[in-house]
Each structure stands twice: as C-alpha cells, then as structure tokens.
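All protein chains of the complex are present and in place, except for one that has been dropped.
In order of appearance the chains are A and B, and numbering begins at 1 in each one.
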Amino acid sequence: MQRCTYSCNTADHGLSRRAFLGASTAAALGPSGFANAYANAELAKTQKRVLVIFLAGGASQLETWDPKPNTDTGGPFKAIPTSVPGTHIGELLPYTAKQMHRLAIVRGLNSVSDDHGIGEKIMLTGRKPEPAVEYPHIGAVAAKLLGNSAASALPGHIQILPKGSSGFGKADATFLGPKFGSVSLGDGKPPADLLRPANMTAESDAAREDFRRKLNDRFAKSRKSAATDAYAESFEQAERVVKQGEVFDIEKEDPKVADRYGRHDLGRHFLLARRLLEAGVTYVKVSHSNYDTHHENFDFHIEQLGEFDRPFAALMDDLAARGMLETTLVIVMSEMGRTPKINANYGRDHWSRAWSVALGGCGIKGGAVVGKTNANGTVVTDREVYSGHLFHTYLQAVGLDSSKSFHPNDRPIPIADPKTAAISEILA
Amino acid sequence: MNPPIDPIAARLERELKHARPLIGCRFDPSGRFVFASSEDDTIQRFDLLTGTKTALLGHRSWVRGLAFVGTPIAGSGEVAAWQRRQTNLHAVAGFGGTMLPPPKAAPFTLISGDYHGNLIWWQGDAETPKPIRTVEAHKGWVRAVVVSPDGTRIASCGNDNAVKLWKADDGTLIRTLEGHASHVYNVAFHPDGTRIASCDLKGVAKDWNIKTGVADRDLDAKILTKYDPTFMADIGGARAMAFSPDGSKLGCAGITNVSNAFAGVGNPAVVVFDWKDGKAKVLKPKDAFQGTAWGFVFHPAGFSLAAGGGSGGRVWFWKGDDVVSMHMLTIPGNARDLALTADGERFAVANSGGSVYVYTFTPGPATTPVAPPKK
Partner (left out) sequence: MLVCFLLATVVSVGDARNPLPNRIDTLIAAGFPDFTKVAAPPADDAEFCRRVYLDLTGTIPTAAEVRSFLADKNPKKRTALINSLLNTPGFIRRLMWFLDVTLMERRADAKVPRAAWESYLQTAVTENRPYNVLVRDLLSNDGSDPKTRAAAKFFLDRDLEPNLVTRDLSRIFLGRNLQCAQCHDHPSVIDYKQEEYYGIQAFVNRSFLFPNAQAPTAIIAEKAEGDVTFVSVFDKAKKSYTVTPKMPGMKAATEEKPEKGKEYKVAPAANVRPIPLYSRREQLAGAITSRDNPAFARTAVNRVWSMMLGRGLVNVLDWDHSANPPSHPELLDLLAAEFVSHNYDVKWLVSQIAYTQTYQRSSEVPATLTDVPADRYLVAIMKPLSPEQFAFAISQAGGQPNGNGALGPFRSMFGARPGEAQDGLTATLDQTLFLKYGGTVRSLIAGRPALLAKLTTDDAIAEELFLSVLSRLPTADEKRDVIDALKSAKDRNAALAELTWALVASAEFRFNH
C-alpha cells in the first residue's frame, strides 16, 4: 500500500501504528518502551546512551557558555578561565569550568523560534515544526535506534521533571509508535503503577502471574497471533521492569556519592539519571526549572546556575569515573537563549538567533569550541548552525548514520533534517 | 531651621542624562553632586552646579552601593545662590556659557561596591576621581554600602550572606557579621551608631550590635520575599533600607504579592518596623502599581518616600503614620534608586533609561512635564 510520500501530508498516526503492528513478529509488537530483549550481551558494555539536561525556560548564553563581560549586553558577571586554555565561561559555573576539557561548546546556534513550546520542539526534534509532520523527539529516536541494553527491561525514554506527577507520554514518539514515548518521573518519582503495590506480596504476585501464564500457554496452542503474543509478552516485560525497580530508589546509592551530587532536588535528579543510564536506559532527560528570566535575570541565574553547577560537575565526574562517559552523550540545552539586550527590569527576554549549547561525552571532542558571536553577542559571526545540525551531531556522536530515514507507512522521513549536517568540528 | 516641606510641592528640577541604564544614585554630603552608577560599569558624577558630568572608571562590574565620608554642608544655599547667578548669565550667554568660576567643592570620599565583590575608595571631589583603594570585600555581589553616622566605619553586605564592617579611612576589615542564611540585600546604620540593620533575600532582617557582632534579634520582613513554585526560584529582599532620622523606625522596601517572579508581577511595598518593639506595618502605593520599590527614604520633615519601577516609574509619598500613599509622581522608565540630600531639599531618582531626575521641594518655575522616552 503506497501512502502519500510528500511532506505536505500529515503523518497519519493511526496508520503509523497500523503499519507498526502490521509487522508480524512479537518483537516488533513488543510492548513498549521496553528494552530490545534481543540485543546481545556485548552491547551492554558498549551500549550508547544519551543524557539531555534541559535548562527549561531558556538559560542565558551570556551567563553560561558565551559570556560577554564589560559590554553593553554582558551584564555584571565575569568570564572565568576553564580547564581548557583560552576558553572562558560565565563566573556562575566555577565547577563546570573545570569540566570544559570534557565538553564542547557550540556558540553559533540559531534556533529560529522565540516561543517556548515551538523552541522546545525545535531543539528536541531538530526540525522546524511543519504543519504536516510531527517529528519524534530525540529521546524517542535514541530509544528506537540505540535500544536499551539486553540486561535492562526499563523504558528506553525517560524524562525526570522538576515536579508534578509521573506518567507515560506517547505523543513525543509520534510516528515511531507509543513504545518509544517518554516515561515522565515528576520530581524523580516513578509512575504510580510501576512498582508492586505495598499491600501485595511478591508471592501472591508470582502466583497470579504463574496462573496467567498457564492460561496464555493453553490459549496460544490454538489461537496464537502476533497480537496475542505481544499482549502476553508485555506482562513479562513489565515484570522485568518491576525487578529493576530499585533503580528508581536513590536511597540505595552510596551516601558519599549522593553528597557529591548535593542533597537537593537537582542533585537527586542527576543522581537518578545516572542510576537509570547505568541500568541500561537509553535516553534520560533531566529538566531544571526555570530560566525564563524576563525580570531579574542576574539574580535568578545566580540561584538557578548555583543549583546546576556543582551537581552537573559531580555528574560528569561520576560518569567519567564509572567509564560511562565514553558511551554516554551529554547535552546541555534549553528551548532558546536569552536576549543580549538587558531590559528595564534587569531581565533578558526570549532569543533564538545566537546562543549556545554544550555537549560532552560519547563521540564529542572535549574542549572544542565551534561558532562565534560578535563582541556583544547579538549576531553569529562564524559557523552558524541550526537545531538540525545539532541533531545530526547527536546521532553521529553515538555512532548512528544520521542520513538514514524512518519509513512510517513506507514513506521515507529522514531521521535528521537533510538540509543540515553534523558539526564535524566537535565530533571526536 | 528648614521651612516646612510639603511633598506635594515636589517638582522636577533637572534631568541628568547618561547613555546607558542607571542602577543606583546618591548625593554627596554637600548635595552638590549626584553620583549615579550605570550598567556600563561606570559611576557618573553630575555636578548640579556646573552641569558637568564626570565618569569614574575603575569598577569592572555593576555598582549599586554608594556611600560617602565627608562633612555635610548646612543647606544647599551655596548651590542655589550660584545657580541664580548662573541663570541670569544664561539669559545673556545661553546654557553652558559659564562665566563665573564654580566654587570649589568641599572634600569627601566615595566608597562604592560592585557585583564582583569589590569596594573602591575615591576622592569624590577630585576633578576626575580615580580609585584610591580597592578592597576585595565579598565573594559575589556587594549589594549595599553605607557609612556610619560618625563617618568612621563602612558597612557592606552581599551575596556571601555576610555583612562586613570596615574602617572608613583605610579599608581595614573590622568584623564580619555572620548569621544570614541567604544573600544580604541591604544594610543600614542606626543613627545612634551602635547598631546595624540588614535584610536578606528571604526577608529576614537582623539587628546587629556592632560591638559584639551579634544579631540580637530578627525582624520579619518576609512579605518581601517569595519562593515562586512555578519557576522554582526566590524573589525578594530589601532593595532599599533606611532608618528614620530619629532612629525610631526602619524601612525595608521591595516587592510583595508576587504572582509571577519571572515577569516581576507583584506590588511594591515598604515594611516599616517600629525599632523599639519590632512591630511592622506595610506602606503601599495607593495606585495599583506593578513592580518593585527600589528606593526608600525617611524625609527629615516627617514623611517618607519610595521610588519604584516595573511598569513605568513612580515616586510615592506617605505622610506620618499613613500606610497608603498620599501623593505620587510619575517618571519615565523604571525607577531604580532614590536618594535624598542631607538637608532634605532635593531628591533624585535614577532610571532604566539612563536618566537621573532631580526634584526639589523649594518653590520655583513650573515643573516641565517629563517627556516619555522615545522608543
């Protein structure tokens, strides 16, 4: 069945799912958000992972990765030297400064939209929104293309949110199918039904599962189908998640390590992120709120970056010490930057035209700085890139061919925007 | 003896312009100069007598703390007299055609504090003041600098949660007052010179005994602070702080009723403590203004005034024990600081548009309406 292959067509999710379910193996049907159970054990060691740290609201590039001290836009802060000679970042990131040899900075980003929602979409999908196609988020793409390690049954796409409830999202996977949709952990809490209820014993749970399996086995003797297999298998997968439930409990962590991360929300969330990545989750996003500083930009950046700096450095050190940094791509991004112009309320407003993103770990050339803005940061003067360039870069950093396409409904949709290419200068 | 001063008589006398947004402003002890700090890291000195503007270069960051050591000159009669003569001359020669040499300024020292944590000492009356001394005073921002009533000591406060006492003459650290748990936004000497009040981001005000270095009590100014759960950040603190001349009251100015910290949605408020019993009342503007009170002073004549910004600029006046303002002036841009001359005849408001508006209470020509800033 040939479907419309032109980009003006809205991706028809109903059909996407149909195509997805049409694949007649249980593996393809498999429930979702789970590990690729068929990945071999070797993969566990070399499994590539992605960690996105999302500074929600739009962190100021001038207070972070691209300081312009003593200019009309620079604000009151200093630029400080880093572990990379010649590279300076904002004074509010003293611990991060010591990590710069592990990080690359892209200083010439133009992300096109000054709107929170659209900007977030652009940064997470690597595409400008098109009325016709909903592109999957990097988390869904990573979960699909990288797959969890064989040892892990955990969802492949997890986001740790600063607050709120926990649950399952499906929209951000779009045509990749709901199995790659994000599982949200509000304030790090696992979704309510993820773990066995307190009033149910393990024995009782096991007993009812045994009986369920027996029934399914009998039923499958004469009525086996891809769908019934997928349904039965989903319970096996869920049970494996439950068995890994301790990963969500940071109290299991060495208190010394927890101290290094800091005994506060973001410290806990970073620590949880590391535990999840270590347990084989492909993609974790940690959001830090909030940087939408239209008012008192400088005071608020002191507070927010003060929360961010030390735990982030601890996280980088911890990933490195555990040998995970080689296989984990770390990205620090926002939905946009902030205006170089300081407004009458000491604030900075929404700004997409010239800002920065930092990357590190897997596939990234530590210490590299690419792109430049002018003296007061109002214009990109060298190596302007779009979110598409970053998207290619993320994929290539973790060893994927970013020129390939997905084929929902037999219709090719390039994984990354073909009008852009990877930023080779920062790839290791 | 000053003639009675009526808030309603306040009229705009001068607009002093700088190219970049201003942050703080103060009069020198004589009332001849207005010093205004700017987002370009400079401090601008405006000579009200001659109209000359001089840049003080030395800070590498923004300055909000400005304090002076010098002898207050009784009355600004000298300025007024010279100005009258100048005005007569202008009629002939036009503005700037100064014919009479200005009188020499009385010597005074300026101590300014910046957001890199430095205090700088200047000879404030020098033709072009240069840094005399730089002291690394705080880790992080210096948010306020004040001088003791006898002019011998300086107090500063900042983002290292500390209040520090310095010798005014040589910049020696006398004592660090530790006890605040968040950034210290402001500090003030009690007129009797024995105590210091300070207030932090979380609205905790402290009453320090200078001799012992102990905070004897905390005063609650928490209505000036809020943790905004939407943006997960704190907003607040005393953006201005002042004792009444008789020392019976302490005012802490800032923002209250914050519904959106990141858009600055809230209302200006001044918490006025009865210094003796610590009881507080809250001064509020009569109008439904949205923003922060950035400056506050008690006028020797018994009223108080605050300047605020957020959605335009305002100056509000409160009479006696009133809690609702009785008079209001509008200025363009956001008012960011307020200063009063020692004799109470003039006050100045620094704004986000780079202007210092100098108001006087003395009768004179009709106030020129302030033109709105051109976009």
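Everything below uses one rule, namely that a residue touches a chain if its C-beta (ideal position, glycine included) is under 8 Å from a C-beta of that chain, and two chains touch if they have at least 3 such contacts.
Only a predicted model underlies this, so the values are computations on that prediction, with no experimental measurement involved.
Taking the full assembly into account, the omitted chain touches A. The hidden chain makes contact, of the residues A:70, A:228, A:374 or A:403, with A:228. When the whole complex is considered, the residue among A:98, A:128, A:163 or A:196 that touches the unshown chain is A:196. Of the listed positions A:220, A:321, A:375 or A:428, the one in contact with the omitted chain in the full complex is A:220.
Across A:60, A:125, A:159 or A:237, the single residue that touches the chain missing here is A:237. Touching the chain that is not shown, out of A:46, A:204 or A:405: A:204 (per the contact rule at the top). Taking the whole complex into account, subunit A touches the unshown chain at residues 1-6, 8-10, 12-15, 17-18, 21, 29-34, 155, 167-168, 170-171, 178-179, 181, 183, 191-197, 200, 204, 207-212, 214-216, 218-220, 222-225, 227-228, 230-235, 237-238, 241.
Throughout what follows, only the chains that are shown with their structure count from here on.
Partner subunit A is touched in their complex by these residues of subunit B: 20-21, 39-41, 60-62, 114-116, 140-141, 159, 183, 229-235, 261-264, 291, 309-310, 333-334, 352-353. By the touch rule above, subunit A contacts subunit B in their complex via residues 57, 69-70, 72, 75-78, 162-163, 289-290, 292-296, 298-300, 302-304, 342, 344-345, 347.
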